[in-house]
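Note that this complex is displayed minus one protein chain, with the remaining chains in position.
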Amino acid sequence: MNGEVLVFLILASLAVIGGLLMLNLKKVVHMLLSLVLTFLSIAGLFIMLSAEFVAVVQVLIYSGAVTIMMIFGIMLTRHQDEQRVQKNRVRTWVVLIGILVFFYTMYEAITRFVSVEQASELHIENTKQIGMALYAKYVIPFELTSVLLLVALIGAIVLAKREEEEEVKQE
Amino acid sequence: MCDKLLPYAWLIPVFPFVSFIMLLAFRHRLQAYSSYIGSALTGLSLVAAIVVWVTGWSVQSVQHTGVWLAFESVELQMGTWITPLNLVMLNIVAFISVCVHIYSHTYMKDERRRSTYFAWLGLFTAAMLGLCLSPNLLQFYMCWELVGLGSFLLIGFHFEEDKAKAAAKKAFIMTRIGDIGLLAGLILLYWQTGSLQFTDIYTVISSGELEAFHVTLISLLIFAGAVGKSGQLPLHTWLPDAMEGPTPVSALIHAATMVAAGVYLVAVLHPLFMASDTALTVVAVTGGVTATVAAVIAIAQTDIKRILAYSTISQLGYMMLALGSAALAAGVFHLMTHAFFKALLFLTAGVVIHHFKTRNIHQMGHAFSELRFTGMTFLIGTLAISGFPLFSGFFSKEAVLSAVWHDERYLLFSLALLTTFLTAFYMFRLFFIVFMGQGKPTSGPKKALSMALRLPIAALSVPAIGAGFLYTPWFSAFGNWITQWQTAQIDPGHEVPWWMMPSAIMCSLAGIMLAWVMYQKLRVPLRELPYLHAFTLRGFYMDELYHYTIKQPLQFMSTTTVYIEKFVVETVMESSSSFVKWVGKYGARLQSGQVQTYGAVGFVGLSILVFILFWTGGYF
Amino acid sequence: MSWIDQLLQSPPGWSNFLTFMALGSMMLTITLGFVTYAILAERKIMGAMQLRHGPNQVGGRFGLLQTVADILKLLLKEDIRPAHADRALFIIAPILTYVPAFLVIAVLPFTEAFHFADIGIGLLYYIAISGLSTIGIVTAGWASNNKYALMGGMRAAAQMISYEIPLVMSVVGIILFTGSLNLIDIVNAQESLAFIFLQPIAFLIFFIAGTAELNRTPFDLPEAESELVAGYHVEYSGFRFAFFMLSEYVYLFAISALITILFLGGWHDPIPYLELDGPGLGAIWFSLKFIGVVFLFIWVRVSFPRLRADQLMEFGWKVLLPVALANIFVSAVIKEFFF
Partner (left out) sequence: MTSVPLNAYLMLALILFCIGLFGALTKRNTVIVLISIELMLNAVNINLVAFSKLGMHPSITGQVFTLFTITVAAAEAAVALAILMALFRNRSTVQIDEMDGMKH
């Protein structure tokens, strides 16, 4: 066992533990914090996969995202409103069985998948490589994504804005 | 000159239409001026009609049309069509309409809804004039229905009275029965000839391309429309009831113009009828029988307007008889003279009714001494309709008789002769009872007739006397003129047997004499023959016949179907709808609005598919 | 390849582990030393500026051991936990706040020789990791089950997310000129001219946004004593409170070092062409610049009053962000035409 496998095992188990905790915890804030663990572990995995820029972006975005989600979770959840016991047990079981079937199928598929390792130079000036690809080859998707973000920004503001008369009523 | 003025013939119906729109739109503001506006605008259209007549005297057939609607290859035309026949009709209609407008000025003076009345009159006149100008059957049909609408509105003008309401409805529905035939014939005609243009139809008929069967069928269907509109047997019952309308309306619509529209229809499509012997026979027989039966019914009536109404039916039968005997000129000629004297009779009858405040002739009498002018003019009308020599009716009736004789329909000829006798009888019965009878004189102050009443009556008296000289056995210019535009038509001429004229004169004089004897000399009431009297009084029980043969079975059928509807159809409907509801109710549970459930179902389905795909050796 | 790179790429083993531990502890000691005397310095400078003495009893007439005494007191204090607080999160929150603060130090190059991780995206790493502290602060605010604490946490989250954007935007100009996110490259690019002269506006924005990120006056709304008692750490005491204090001052340390690296040329001599880049001089230059920046922070704290919450957000979104964007544009133009 070398260091890389060790690190992989640690990070992977942390990610899975975070996910499982998320499924089992009761409070929204707890759930979100357990997912922080998962997201950070995934960032670590990205570094292992020579994707340091993506890893940092992952940390940057998801630390902000989780913070916002926490705020929303706190604001939009009534005080004692913990995750109540699932009323719809049938659905839970059906979903569980479906996921298990899916998991098993995919598991079979993955174990049959034989990868050929190849030398890659992704870790050398990773950010520069991404920049080159992004601004040369994928410049149109990049611009489209920026448009999408703008639209989402405006849409979110419009949606979250309180209606005028409602505002008056509240005052 | 005619080139310049004839294209403006479309203005003729526009004037009364403007009157209609104006009076309807500003009916409260123009209440006081409604009669002036109506009369003036109708007068304008009379002037226009006369101008067109004068300028178009020598015209055979001139069309001015424009495309109204175009569907792919089919073009519907609107416009005007000038032929001698149209000119005659136009002038008659415009003239009588003006007379009636002026007459109504006084007659409807106390009416609260004067402007509405004049508006309807304007609508009717416009529609009738438009009908006379129609270059094709479609426009003709539209105007035909508009005329029906105007008639409906005017009959039911006093819609606060139940009888008027019922009469209006009856008139509308009875004529509609004929109109269905007309519409069917129209569609069939279009199917067969590919055009509704009269001129095109003539061309097709003269080329002889149509099958005889189709010609007969089409002409009979179209004749059904004419039967309805012109009150021929068996669809005549609406006309006597239509007398509930104001008397000027009766004069205009139910004597001179609208009922003549059916005759005009047959006349304008005369080449079509000429192409089928069967159709001609049907027309002639219907006309002859109607003439006689209506005359018989008229004998027993006690309502002055009903007598005139039955006499109208009878005279219309004459016209149909003439047309059915291939004598277009005679038919149209009788139409013209009849329009004059019948309008005259109705207008004078209106004065009489106004005077006695009743329509029952037995409550009248001595009118001659009190209403001298009216009596004189009524006498003119009576003489004209009775076929008294040298009056207009004499010549036109004589023309009809000779046409029938010439067509070798001897039975119909004898019926026509009999009708002449009967006409003279019942008309003079009316005259003697009303004007010479012994009813007590009215006590009210004697008012001189106003000019507005006198003028139209006087104006109508002149043609009632003199119009006959236009077409006499020794002067057939009118006949040639009226028929010349139809190439297929040849004026049968007046090669009458020598005894024709004397026998006709004899018949009419005999009728007059009998009436004089019965009602003036001996005063024998007709009630002596109770069954016959009742039979004729009720118009041969026509209404009752319809009631029991058509209305009752229909009622029964409708009641039955109501029950079927209620218990059979409803049950089926109810059960099927409740089944659908049930399905919907339980189906809707699938759509619970739970996004996660949808997602779960979708995902489970996907995982099953992936599983199957994987184990059957899909993509992996 | 420097010795630390060799160390990082060597196979794992107990010796390596111990080496890392030792290095980490050394850095921790340095930062703790800094914190101790930064607090003292702050108090003394504030005292001087407010015409009073500041601490002057413990450790001689300069109060040199005052902070040590304070820390000892905090460590000895009873650990109070509110009854209705969320137990687990109440314990985790200070650690969550402090760990990122210490993590960021790993990429800061102090001198040419003295630096730990030389990673390609050092600058972005710093910003990303420092953002993680927000989670700790929000967690602390929520776990305390106290409305002041919660409001402080909320404010911290809103403020830090808002000011992180101009912070990142302002350094884009520097990245443009350097062509690298590596902090050592950035310092080397300033051999002749510090970026503060090329990017004065970026410096201003970075300084202001950095102050906000540090939750220092005039942007100390999350812990505004007069409004929220003490904000998100109102329920904390003892050494848990010390963690928050510690992380705050470690961030002061880190951001001052970062400003020195980004704008002031790091270990290079402040006056170019003077050829004062001796082997040991780099550390001295760095320390002088660093102390200057820290002084600036303290000076600002003493001088400015606190902003209102709405003013704070409006200033961030409506002033700093547009100015930072304009700065990027201007930098791009300058880079295109003059370099």
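Each chain carries a letter (A, B and C) given by its place in the written order, and its residues are counted from 1.
Assume contacts are C-beta pairs under 8 Å (C-beta built on N, C-alpha and C of every residue); 3 or more make two chains touch, one makes a residue touch a chain.
All values derive from a computational prediction rather than experimental measurement.
Asks: Where does the absent chain touch, in terms of which shown chains it meets?
Replies: The chain that is not shown is in contact with A, B.
Asks: Mind pulling the chain B residues that touch the left-out chain?
Replies: On the side of chain B, residues 588, 591-596, 599-600, 603 touch the unshown chain.
Asks: Using the document's contact rule, name the residues of chain A that touch the chain not shown here.
Replies: Against the missing chain, chain A presents residues 2, 4-5, 8, 12, 15-16, 19-20, 22-23, 28, 31-32, 35, 38-39, 42, 45-46, 48-51, 53-54, 57-58, 61-62, 65-66, 68-69, 72-73, 76-77, 83-84, 86-88, 91-92, 95-96, 99, 102-103, 106-107, 110-111, 113, 115-120, 122, 126, 129-130, 132-134, 137-138, 141-142, 145, 148-149, 151-153, 155-160, 162.
The definition used in the following text is that only the chains that are shown with their structure count from here on.
Asks: I'd like to verify one number: the distance from the centre of chain A to the centre of chain B, where each centre is the average of its C-alpha atoms, in whole angstrom.
Replies: 88
Asks: Centroid from C-alpha atoms only, then distance chain B to chain C, rounded to Å. What do you get?
Replies: 106
Asks: What whole-Å value do you get for the distance between chain A and chain C if each is reduced to the mean of its CA atoms?
Replies: The mean C-alpha positions of chain A and chain C differ by 28 Å.
Asks: If you look at chain C, which of its residues touch at least two other chains?
Replies: Answer for chain C, listing residues that touch two or more other chains: there are none.
Asks: Listing for chain B: what residues touch at least two other chains?
Replies: none
Asks: In the complex of these two chains, what residues of chain C are touching chain A?
Replies: 11-12, 86, 88-89, 92, 119-121, 124-125, 127-129, 131-132, 134-135, 138-139, 142-143, 150, 154, 157-158, 160-161, 164, 181
Asks: Once bound in the complex, which stretches of chain A touch chain B?
Replies: For chain A paired with chain B, touching residues are 88, 91, 94-95, 97-99, 101-102, 104-106, 108-109, 112.
Asks: Can you list the chain B residues touching chain A in their complex?
Replies: These residues of chain B touch chain A: 596-597, 600, 603-604, 606-608, 610-611, 614, 620.
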